[in-house]
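Okay, so here's the structure we're looking at.
What you see is the complex with one protein chain gone and the rest in place.
Lettered A, B and C in written order, each chain numbered from 1.
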Amino acid sequence: MSIDIPARPAALSVDTRNGVAYRVADLGLAEAGRHQIRLAEHEMPGLMSLREEFGPHQPLKGARIAGSLHMTVQTAVLIETLRALGAEVRWASCNIFSTQDEAAAAVVVGTTGTPERPEGTPVFAWKGETLEEYWWATQQIFDFGADENGAPQGPTLILDDGGDATMLVHKGTEFEAAGAVPDAAEGDSHEWRVVLDVLRDSLQSDPQRWTRMGQGILGVTEETTTGVHRLYELHRDGKLLFPAINVNDSVTKSKFDNKYGIRHSLPDGLNRATDVLMGGKTVFVCGYGDVGKGSADALRGQGARVIVSEIDPINALQAAMDGYQVARLDDVIGDIDILVTATGNENVVTVDQLQALKHLAIVANVGHFDNEIDMAGLESLPGAERIEIKPQVHEWRLPTGRSILVLSEGRLMNLGNATGHPSFVMSASFTNQVLAQLELHTKLDEYPIGVYVLPKFLDEKVARLHLDALGVKLTELTPRQAQYIGVDPAGPFKVDHYRY
Amino acid sequence: MSIDIPARPAALSVDTRNGVAYRVADLGLAEAGRHQIRLAEHEMPGLMSLREEFGPHQPLKGARIAGSLHMTVQTAVLIETLRALGAEVRWASCNIFSTQDEAAAAVVVGTTGTPERPEGTPVFAWKGETLEEYWWATQQIFDFGADENGAPQGPTLILDDGGDATMLVHKGTEFEAAGAVPDAAEGDSHEWRVVLDVLRDSLQSDPQRWTRMGQGILGVTEETTTGVHRLYELHRDGKLLFPAINVNDSVTKSKFDNKYGIRHSLPDGLNRATDVLMGGKTVFVCGYGDVGKGSADALRGQGARVIVSEIDPINALQAAMDGYQVARLDDVIGDIDILVTATGNENVVTVDQLQALKHLAIVANVGHFDNEIDMAGLESLPGAERIEIKPQVHEWRLPTGRSILVLSEGRLMNLGNATGHPSFVMSASFTNQVLAQLELHTKLDEYPIGVYVLPKFLDEKVARLHLDALGVKLTELTPRQAQYIGVDPAGPFKVDHYRY
Amino acid sequence: MSIDIPARPAALSVDTRNGVAYRVADLGLAEAGRHQIRLAEHEMPGLMSLREEFGPHQPLKGARIAGSLHMTVQTAVLIETLRALGAEVRWASCNIFSTQDEAAAAVVVGTTGTPERPEGTPVFAWKGETLEEYWWATQQIFDFGADENGAPQGPTLILDDGGDATMLVHKGTEFEAAGAVPDAAEGDSHEWRVVLDVLRDSLQSDPQRWTRMGQGILGVTEETTTGVHRLYELHRDGKLLFPAINVNDSVTKSKFDNKYGIRHSLPDGLNRATDVLMGGKTVFVCGYGDVGKGSADALRGQGARVIVSEIDPINALQAAMDGYQVARLDDVIGDIDILVTATGNENVVTVDQLQALKHLAIVANVGHFDNEIDMAGLESLPGAERIEIKPQVHEWRLPTGRSILVLSEGRLMNLGNATGHPSFVMSASFTNQVLAQLELHTKLDEYPIGVYVLPKFLDEKVARLHLDALGVKLTELTPRQAQYIGVDPAGPFKVDHYRY
Partner (left out) sequence: MSIDIPARPAALSVDTRNGVAYRVADLGLAEAGRHQIRLAEHEMPGLMSLREEFGPHQPLKGARIAGSLHMTVQTAVLIETLRALGAEVRWASCNIFSTQDEAAAAVVVGTTGTPERPEGTPVFAWKGETLEEYWWATQQIFDFGADENGAPQGPTLILDDGGDATMLVHKGTEFEAAGAVPDAAEGDSHEWRVVLDVLRDSLQSDPQRWTRMGQGILGVTEETTTGVHRLYELHRDGKLLFPAINVNDSVTKSKFDNKYGIRHSLPDGLNRATDVLMGGKTVFVCGYGDVGKGSADALRGQGARVIVSEIDPINALQAAMDGYQVARLDDVIGDIDILVTATGNENVVTVDQLQALKHLAIVANVGHFDNEIDMAGLESLPGAERIEIKPQVHEWRLPTGRSILVLSEGRLMNLGNATGHPSFVMSASFTNQVLAQLELHTKLDEYPIGVYVLPKFLDEKVARLHLDALGVKLTELTPRQAQYIGVDPAGPFKVDHYRY
């Protein structure tokens, strides 16, 4: 498969191992990225502490990590932490829009390298990939050159976000076992067709590639709800090829990244995209999970009137107790200035509902995929016209005569219109990731095939590594108090089902 | 054991079954209580829905329920719901101060009864019991008269709050097996001595009483953290005599009662006790669990500056992310106007710390027992003087020359100085209680000895029964959406480890 | 006019000067009041600072102050501050329900007196006066016995709240000039008829009493919006008899008392009256002035969904910017659980609207008079039935079959159901009052007849006296900074039209 590497932005990796030089990164870009990485390190105390604690022991020596996760400044700090612990790393983004090119460039070039002689980590990602380019890039992270015997060598660990890398191994293995890649069915998405093409090419050129790859992988650590969901399904169906650690459900991930991260980046994205005052506006938030809670909180904090919808009566009751009107979208649709989806479900906003919105209402998705809003339906709506106001901000002129503003083409606007979660929040998530990679690399026998969350004491450790930076002084239990509540004075402090 | 029943308040029960009439309730009190119960019913839609749904089928027919839970207006609605579903009920409070006498009187007298001919439910509780009276009352709930064969008859179910009733059965059984009740050890609390006396008397008069009682009990449903903690310990040690349902950890209990209940009743108690402006004051909240979260939220909502302490790094990080200063008590003790304990641990505030507080600082416990603050230490502090400002509000003049105001003698001030959690919150908790009692009475085979939480669909049901009253409109999943996220359109909607 | 002094509560004043002993206060009540006053002093740093600063100089020596203001614990601290500065004082409440009997008793008895030999200040007030009793009591504050020549002697200053005392002097003077008191007109309120009777009796017994009284008065300091409004009207019409200081519009009064006071006492009153959970409820607040702002803020702080109505587009825009839905009452009336009036206008809630509310909706007035809600209309509504749940809490069964709960009979519920504003807030208001009395007593020549607000440096002084108690550290301007912004480093710091 031949990919036409785009001429710019120049933030693209080089793979020196194979002697194949793709377009190298730009030095100016790399220097800008280096500055940002340095500032981000200051905001990522968890990762920096791990470097300090584990760096001298090189516990990831021998690990070959294939990473598929938004290639941002924060991910750069993650990548360099994995390297500092001894791992070999290759990286792609898990989203076609989310790469920050200067971060990618800096990671590729390394601290003392140049674009011509990069000394960093191979990264295959740039902002604004096509789907073909995206899946080409995803394949590159599996190619760790040849071992000492000249045999092709894949990763020992996957670090995944959304499960695309994991899916490639599993589907590849499945199709290789079947000896054929099925044809796309009618109604299959364009993306799925691209994946099938990729695997079809692979089957032709190396009929055991993914099977071999899967056998070499010790395990995967997965970042998000969606990816975790896929893993539980694979395991339920007996198809999971290696153990998986569900990083998403560490408390220090799900309750921090999802809630506090979005509280930060939703208003940030709205501002960068539209500069529209949130104060006084009526905002509808679909879903009151952690992401919805963070969204509602941020918008109220900016003086918006927030209305929430929910399908789960418990979350609905929480929303009510937190002072929000809980309504069905259809019942209040004519009042809404800003519509935010935070559900992780599909078709939460239909084309009919898009057409019922006020003129120039803003539509923003912070849930997961772009099918949360029926973008496909909108794209095929007769008479609808799409005008680019600026990248990732489009006015859709509707047959009703009204327009709406759709952010990031219905994809995650906190990534597309803002810069994703801020470093501090990602530090908590990524510290979990590194600890999870360490678990799989060093204690594999404790993880037979299955899906695991990290033990609570590691979760608490992640939190602990982030307190000093915030000036938080922890109170310590006396031995008598610890005994009174039946815990070790060093923790863990809570029963497993504690909800925080 | 002879108890001198206090002459007033007259809110005391009668037990007609044994022909022994204790002091009967006062009709005026009962009428006042009846009004309040009627208003509370309006605020307890969950319980009223259960009456409507299950009343005609009498599913609790044959159940004899011994209840030990604060005898408030809300509990009256619970008791009458249990009765409406067919149960026979006897009740005591689980706290010497928390009884609302008018509620007790109304429950005893019943809707159409009189103090002379009460038609309600036997209740053994009044506001301001001594410890001796308290344990006398607790014993009464186990005495369901004689069966058709004249044999003494105990409860089939316990509905417990804090585990005192359950403890009596377990300790009684243990001592009966040993054939003796141990002497109190030096350092044993006064309360434990009272318990030992009660069991010693019992062993003498009926050496198999508690053993027999325990054998007749199908199970217990427990309301609070502390009680649940005891149950898990009993089960871990192989001593649990019957299955237990942990109502406390239903989401609709722990995340509502603990958080939203205290958000309501902490400021209420502060107001009724002291009328002190919370705005502008510096408040220190020990503990950022659900109770601490609700406390901090309420006080910030009143314009206080809130500082939080924590021992768990995860909760500490949550407090910081919610915008609170997280500090050690000792580091800021000279700045504090109001000190709130919300930990469930012991000795969280020491006598030294009490003495370091500002003049007329307010000390309030919403955690659990009165040992959360070192009240025993304060009482034995040479030179300390206690002045009653009004019931449950005491000024302690300290040797330092400063005073502090201690609410509810260090016990739960939301019960002692306010009226406990409001009806709506208790409706959620108590709907869980009724569902749990139904589970044990009707599906005992699904509950071998152990400690259980209610299945998630019942938790969601509890939430659902409270939405209409708040005008909440739930959104419904389409079948396709349900399939997309892999759930039944009717729920349950979340994985078990979901944290809300 | 003969008044039948009620037998209990016994918190009633004695007037020793005239040798006429009315029912004396109860010692137990007085002692309870004394405790509360001591605690209140701690919360009223402004008044205590004035005692310290001015007490030695006795600047109010020779002042005879007639006070008409809610006879609460806080007012007791005010009265004793005026005394400490040298004034002679007589007091009545300005509301038939707002007296706290223990405070009245303590003020009457004094620190070392007894009911038989009271040594305090004459107070004519008890909780639950009839209108006849109220106006009898108001008259008593004008009777300062005889001067050294035996001539009857009135006050030199009025301290008023709502303007009733001031009105009596002005109307008395007007009718004395006319030589007759007019008959009541049809439609005149009962209260107005009582006032006419009082003045008719007075005219008969002493035809120059109020004229003489008015001539002896140096000025009045007025506490509230309503009273201030009356004063501006009197002055506009050329009828004002003496200068008036508008204490209400000191920043440290209006922006603190109205906003932060009601933020405290509205939820307090709702709790004491109904114990209803505010969280999750839909609350409608009529009016978004300072009182409405404080109301909305408090209710949101408790997790209520708040909807606001406004007639002023500026305040309406503020409400929207603060995140509240701004609607007309009629448009959302079926959704409301709690209805709060905060306007100072009349007939803001009509009988039709009362009937359109949900079953057991709560109706609470924190605006001003009871005509804010059409209570008169409700009382004359055929088929409406009033049931007393407890004092100041009435269920009204309506012809619709639904009920509503009306608090404090439509009068100020923060006074009737709670204990009014807390001490700290009243300290700011009352420190303004004392400073205003000082201005009139000591610098009368600077106040020709007219209505004045206190100069800004005194307003700032009031604030300054309340900072230490809250641990507030003020930053000081350097001389250069002061010059840069063109102010004195000691203040005042703002232009007069600054809005805070």
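We take it that a contact is a pair of C-beta atoms (placed from the backbone, for glycine too) under 8 Å apart; a residue touches a chain by one contact, two chains touch by 3 or more.
Everything quoted here is computed from the prediction, not taken from an experiment.
In terms of the touch definition stated at the top, the absent chain reaches A, B, C within the entire complex. Screening C:188, C:346, C:388 or C:446 against the full complex identifies C:346 as the residue touching the chain left out.
Only one of the listed residues, C:143, C:249, C:268 or C:370, touches the absent chain: C:249.
Residue in contact with the omitted chain (choice from B:272, B:305, B:411 or B:441): B:305.
From the options A:264, A:411 or A:494, the residue with contact to the chain not on display is A:264.
From the options C:187, C:313, C:382 or C:448, the residue with contact to the chain not on display is C:313.
In the full complex, the hidden chain is touched by chain B at residues 279-280, 282, 300, 303-306, 317, 320-325.
Panel shows chain C; residues 229, 232-233, 249, 251-252, 254-256, 260, 286, 309-321, 326-329, 331, 344-348, 428, 453, 459-461, 463-464, 466-467, 470-478, 480-481, 484-486, 491, 493-495, 497, 499-500 of it touch the chain omitted from the view. The chain not displayed touches chain A at residues 32, 35-36, 39, 42-43, 73, 260, 263-264, 267-268, 271-272, 274-282, 297-298, 300-303, 335, 359-360, 387, 389-390, 395, 405, 418-419, 422-425, 470-471.
Operating definition for what follows: only the chains that are shown with their structure count from here on.
Overlaying chain A on chain C by C-alpha atoms takes a rotation of 180 degrees, rounded in steps of 5. When chain centres are set by their Cα atoms, the one at the greatest distance from chain A is C. Chain centres here are Cα means. That of chain A falls 43 Å from that of chain B. Between the CA-based centres of chain A and chain C the separation comes to 59 Å, rounded to the whole angstrom. With centres taken as mean Cα positions, chain C sits 40 Å from chain B. Contact with two or more other chains is made by residues 279-280, 282, 300, 303 of chain C.
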